[in-house]
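Everything on this sheet refers to the single structure shown next.
Missing here is one protein chain; the remaining ones are kept as they sit in the complex.
Now for subunit A:
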Amino acid sequence: MDDTTQKSKYKPVTVEKPIPLQYDLAILAGFDTNALDESRLKNDADTYLEEYTRDGTQLIINQIFKLPVTSSDLGVMAELPDLVTVLPREKPVRWEKFAKIKGVQHRKKSKMIYDEATGEWVPRWGYKGTNDDGANDWLIPVPDNADPFEDQFTKKREVKKERITKNEARHRRNVEEAEIALNQSKGVNDVNTRSLRRTELQKQIIISKTATASMGKFDKHLEGEPKLKGVKRKFEPIIGDVKKEKESSLNILNKVVGKKGDIVNVRKAIAKRDQK
């Protein structure tokens, strides 16, 4: 077989695209931002897409062949670069982790449920919902071993309130854990969210302490409360280093006037040129 027949049999390895592709070779992907040929897409979509895919694949393969290669007993291997595409990190909350271990399936539940007692559709939870655990019942039987003078209605309400606060605390913990994970992903390893919050709180306490008419001078102090130390102003000595002082003021001057400053008076130069 001579050269010409070979050429006609195989398509060229080089592919021309107006906008070069972007590659993420770690996942063997190329991203083509070129516009599709709409007329061809309408008329013969199959062959066009086939060609298009072939071109794209060819380009990716070309890129792979440019990578550094190592040869092992499995054959020649290309070393793929690091991942370019930023993928969102998995961030499971505590419940999701637990559900995964226990194999708890998530079922989609409808928001409204049928209340057989009243014959109405009511929300599963929330305002006018059904999960009030009988707090709206007109009568609650007193349990056998309960205090007969205890108000069962308030008890139920309090129990529910407690549940809500507990859940809120859990939510806070989840948020904190997510924050820690975020810090770790940013490379701030040793910073604990709690200690962060602690220092933040302490700062706010200090600020709030001075928020009285006397700037906290006459406030009652706790025993063993550390004394607040403000930032002490520090000035250079009256007669210090002459050279240093001169230098620093010249530096400031340069910053104020600009290094070249007004050596060339642009206005004057323009006026002179115009006169000529």
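The rule is short, and it goes like this: contacts are C-beta pairs under 8 Å (C-beta built on N, C-alpha and C of every residue); 3 or more make two chains touch, one makes a residue touch a chain; residues count from 1.
In the analysis below, contacts and distances are computed from a predicted model.
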item	value
Among "60S ribosome subunit biogenesis protein NIP7", "Chloride channel protein", "Eukaryotic translation initiation factor 3 subunit H" or "Putative carbohydrate-binding-like protein", UniProt-listed name of the chain not shown	"60S ribosome subunit biogenesis protein NIP7"
Given A:L36, A:L83 or A:I252, the one touching the chain that is not displayed	A:I252
From A:L74, A:I207 or A:V242, residue that would touch the chain that is not displayed	A:V242
Chain not shown, touching residues in subunit A	235-240, 242, 245-246, 248-250, 252-253, 255-257, 261-263, 265, 267-268, 271
